[in-house]
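What follows is an incomplete set of chains from the complex, kept in their original frame.
Here the chain labels run A and B in written order, and each chain numbers its own residues starting at 1.
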Amino acid sequence: MTDSTATVSSLKQRVHDFAKERDWMQFHSPKNVSMALAAEAGELMEHFLWTDAPASHERARDPKRRGDIEDELADIVIYALEFANVTGIDLAAAINSKMAQNARKYPVEKAKGRSDKYTEL
Amino acid sequence: MTDSTATVSSLKQRVHDFAKERDWMQFHSPKNVSMALAAEAGELMEHFLWTDAPASHERARDPKRRGDIEDELADIVIYALEFANVTGIDLAAAINSKMAQNARKYPVEKAKGRSDKYTEL
């Protein structure tokens, strides 16, 4: 299973099956899954707390940390997929819609090379 | 673009192109993207702060909130995809590996119907 062949649906199904086999649907409310997702996002950040940006690139390549960072990112996406499962959200469609909004908020000619929020462009 | 047809690679490419067109790669260090991801995870949670689990299901179905919740989830996954882009992580492979670990930590016969951490099973 790699990014070039895996569809979002196939990943959602895998996460759903895992939870269902364990009878965990009872715990997977949107509230709880959003909490778990945020907690995992905190764990990913922990790898980069005291580094600057260039050093954070190095850390992400460091073989001693690489596996852990991959695991943290996977945890986040697993919960995002499960959130989509329990709420019936089509994730690709939601991303599509959000990126169309972002394109309107951040037109290339105004946003190029700037990190400002759209309200400050 | 829907979950049943979109591959992870196609979504990653879309996010990459958006950032590249705006010359935003300079801001997208692993450190910064992990922060943005965590901040968005906080925003998703905000929809469910004071509700209990059943009410959080209702909120996620409420037409007045549904669009916002879809947008917050999309933001999270967009940053997860961008984190994978800037670090060269194959997300499907990382999920595959993490779920295999989870299956070992949470064997069905021990974990069924229980929300305990694997260290407490």
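Everything below uses one rule, namely that a contact is a pair of C-beta atoms (placed from the backbone, for glycine too) under 8 Å apart; a residue touches a chain by one contact, two chains touch by 3 or more.
Being a predicted model, the structure only gives us computed values, none of them experimental.
Oligomeric state of the entire complex in this file, given as copies of the one sequence with 2 shown: 4.
Keep in mind that, in the parts below, only the chains that are shown with their structure count from here on.
With centres set at the average Cα position, the gap from chain A to chain B is 3 Å. By the touch criterion given at the top, residues 1-9, 11-12, 14-15, 18, 21-24, 26-27, 29-32, 34-35, 37-38, 41-42, 44-45, 47-48, 51-54, 56-57, 59-61, 69-71, 73-78, 80, 83-84, 86-87, 89-99, 101-103, 106, 108, 111-113, 115 of chain A touch chain B in their complex.
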